[in-house]
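Left out: one protein chain. Kept in place: all the others.
Should a chain be cited, it is by its letter among A, B and C, assigned in written order, with residues numbered from 1 in that chain.
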């Protein structure tokens, strides 16, 4: 198989008893790529990772790592390192013994073990902790040791199973950046499972958004955010999530989207499907709260409307406004220092380019 | 005691065995106010809430609710309703029985019970669920029923103990707004415990930031965000958190802050302490990532500098940049569509007004 | 049966209330009481025999049905109370707090909230106690009384018995009977039982 692919998954079938998780999963991961598997719980992302690690048996299909068919190999022989959500450090061993456990099992010589442990400890800045027990470490330190355990084994592929979920918000931000720095430095292939879209957006070279055992979209964070292929992806990515307006599309030279009393010119919207001259029913327009224009900018927008403010949520840097647009709930984001009150009527506008349209089958138009 | 205060806490002492949680806690909550107790785990916020509810015994001090000393009264006699993190619905009872359990214990007549349950169900839009068991409800529905249980009892004070922590991100956002709407409608006093600063900022009329059993700052979200009284509050509020630069303050007609090779004019900084003409050592300047100016705006700023980009984190609406400013790590936020790469050198600037200075004791200067 | 049923009912009632009180209501000495129970559940019966005989005699119920019930209740107490305590401790404490805010008292919470939730553990406790009492009874009636040897040695005697075929059959019948009662209870309550085992892994 192709050389530039670090991992190739072909027609993978996985089932727990009667419950089929994947029917035919296919996925290629490029060498050195940081791929994030993103989805809500139960979408199969952790199952897929465990299959790659060899911790779950597959029913059918093949898994290739670095061109080698490893479908039936033991985890230790696959050239992978894995970092777990609960850290999974061996409680009775010192940090040093934790780091070297895998090497000793593989029969690596003593001085080589010492060298590699020292090197990993330096990269992760955990040298002072080497003689401590895991119980004496903070959550962030534990996760660093867990990453170190994968690091010392000098593997081709790093697998991360929601490694930051057990940490508090500040630590999560810091370790996220450390993992990104580690990747920039090592350039290993990394596969990272998470349900947190911010982690996915910030870490990934490419994101695979999964739902019910199917990959919905596999693309760069930029494309997933700006050009979601369907309504599910559009709603899943972005916080607060996208506003959806149901209505009718009128084709022609200057296509217009009509929803209730609103008629919104589509300007230079780049259609990905061919649309007819006539009306298309069951169309949904998606507008991200942060792409709604406000104040001076709204005045110059192609589409303008008045909304009634219902709830104002100041979040420091930004303020989120829950309002009513032509009888439908509509959310938008304004600058953090702006003081709005419930009941105010304010003017908003839509940017001409930053919108998404979906057909009746929820696919991008 | 004063009439406009719904809750007054005087010199409260609480201890578990030898461990003293509060030595002398004082807190006044205004009638109809939405007060959020915010802090990291172990700061005593839940303990304080449990004391107000009467679920924990106090060693010393007094708790007044609506002008009545309730320090030694049973929870049911305090005129409070409480919503728990785990929902704490009675699993063997229908939603309706859950809602009416408190009323029946209080000996309320049957038709009055029916009326109040129907009313609460309407407010929370849970009428179709009344005959279901809690196990048949989703997390969001369960929490709505839990709120309903406090609602039917027609209490003066609502107590929320991290009610949204068990829900996923999307539901959390939705229920947060529902709680805010509920408060706008009922105008009851509400006390809400959370460790999530976004919840605190968006819900609160006032936030009490707690640490080690002490209230650090009790103020409006706006003031806490813009004028943190000490370095702890400054670092706790805001995501990503504030940049801190250690240096020296030089007083005089035009005060300047020096850190390494940087010298940052302070312009119209509103000092809260008297500063001398000479140098003050051990001063820290705090700059929020979202208040750093970039691009055209940076050119006009009072202070300009070049930074080297290390890690770029696209988050959709915004992009977070981890950079190096004069050898120190420095974080700032730019618009989401901007494409920066690791290694770029870019110009940034500071806004004259939006900065915080802290003295050697971490108090606001 | 006369002995088993009231014994089981009384022991379960006392043990569940004990377990509930130990889990939720911190009273003075509750820690001490708990420690005594833990120790108690591992003390061999023999240590408690003499005091108990004396107590039942003083109460004038020695040898009566009530005496037997009392003895079984006391013997079953430590393990059953621990079983209930662990089960209740595994329930979320917020349930208890919510009920207090809703105005339920000690008995209100126990009867209206906790008991309906503890059917699985009640069944487990019931099986344990029925098996225990039944075994005590059968061991005494059927197997005791041949020689002063450990149980395994006695077995040899029974099988080697020279007292004829009839005796042998009696033993066999008794054995089957012994097994039957707990097994029946087990099969009837299987669903609850497995749930009880699963719920917090309270009892191996």
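Throughout what follows, a contact is a pair of C-beta atoms (placed from the backbone, for glycine too) under 8 Å apart; a residue touches a chain by one contact, two chains touch by 3 or more.
Since we're looking at a predicted model, the values are computed, not measured.
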Candidates A:71, A:85, A:188 or A:202 - the one touching the absent chain: A:85
Contact residue for the chain not shown (choose from A:76, A:187 or A:279): A:76
Touching residues on chain A - with respect to the absent chain: 50, 53-55, 74-76, 80-82, 84-92, 101-102, 105-106, 149, 153, 161
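Operating definition for what follows: only the chains that are shown with their structure count from here on.
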Contacts with two or more other chains, residues of chain B listed in rising order: none
Overlap residues in chain C, where contacts from two or more other chains coincide: none
